[in-house]
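Next up is a structure, given as structure tokens.
Shown here is a partial selection of chains from the complex, left in place.
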């Protein structure tokens, strides 16, 4: 079994999930301008979810390319990741729906929204953990680099765990927290996945020689 | 005609179907926590269908890679498989809708849910049967291995047939039965498709030499 179909299927799921995000943006009846204003949280949630899916897609990309071996364990860990990716349009719509309402419900909605991202992050982390064992990586990571790399992952994931807790006090603060982290990941130069060593400068030339490295 | 477009199209259908599963998860109005609890069967059905599609995708993957020849018969057998895959979001939503209601309807819904999986399984089995004939496989299966392989398939499919019958007595038992089988398939090490001989250890190294084996 080769990497290409794993990538194709995952890309398909990422692409459909990211496109379905916008499916719940709907307006109806007179007063469009006012309605668009009323839906401002829907647009904000759409934007945030879009970029979080985008970031995880970029990192998934880098991580899968570092893999030498595709086995059933990897396929099922990848399914766990996708299980949460597929839930994102639902959790996004839910949070967008309860944000203008406020009260107890918006806290539950935001906690669920964060929890779906935490699940996605854990799924991604489990794939990363899998790459550290056996001869799963093309270029093995030196053992002394395992723990720093793991800590970076736990660091990233823990933001979503923090966001769950914050949600229960103030949903909007949790939302802003996640937005800041997303901006940080987009702006920072070093890839989350420690495949940086494979492609110095964060880029890889597209030439045959690189293809099967 | 080459394998790649057959795979690309199938992966597309699998990816869209698996993502649409979550499209019918919706909550509305006040009391989110209570609503999520009320929808627990929707989440359970989502989870089960997600992993059954995931398992069939993994097996489809392994089976198609063992194929030497793509002809029109294969393409149409594959369409029959996909016909049932596409119906899964519908049957999942229906079963999730009637599970909290109970009564006669939930039995019909669960029988239909199992029947769609039986159809999918039969479609998959027909592709497998096709691979046993002519020079359809890259590495032909020795004739004495045909019947044991077929029996494994019939064994797998018959679970869904049993589930249809069980549904008519107790829908929830049928649901749990299918869930146990899904867990079994995820945990077991040997691939359902007898391509195990192609890739000992259940994994395949990603290097050019394997590419066209």
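We just call them A and B in the order they show up, numbering each chain from 1.
FYI, a residue touches a chain if its C-beta (ideal position, glycine included) is under 8 Å from a C-beta of that chain, and two chains touch if they have at least 3 such contacts.
Worth saying up front: this structure is predicted, and the values here are computed from it rather than measured.
Visitor: Report the copy count for the entire assembly; 2 chains are displayed in place.
Guide: The complete complex, not just the displayed part, contains 4 copies.
Rule of thumb we're sticking to: only the chains that are shown with their structure count from here on.
Visitor: How many degrees of rotation carry the C-alpha atoms of chain A onto those of chain B, rounded to the nearest 5?
Guide: To map chain A onto chain B, rotate by about 90 degrees.
Visitor: Determine the centre-to-centre distance between chain A and chain B, using the mean Cα coordinates as centres, and give it in whole Å.
Guide: 26
Visitor: Mind pulling up the chain A residues that touch chain B in the complex?
Guide: 1-3, 5, 8-9, 11-13, 15-17, 20, 23, 67-72, 75-76, 79, 82-83, 86-87, 89-90, 93-94, 97-98, 101, 103-105, 108-109, 112, 212
Visitor: So in the complex, which bits of chain B are touching chain A?
Guide: Its residues touching chain A are 7-8, 11-12, 14-16, 18-23, 25-28, 30-33, 36, 47, 50-51, 54, 57-58, 61-62, 65, 186, 189, 191, 199, 201-208, 210-211.
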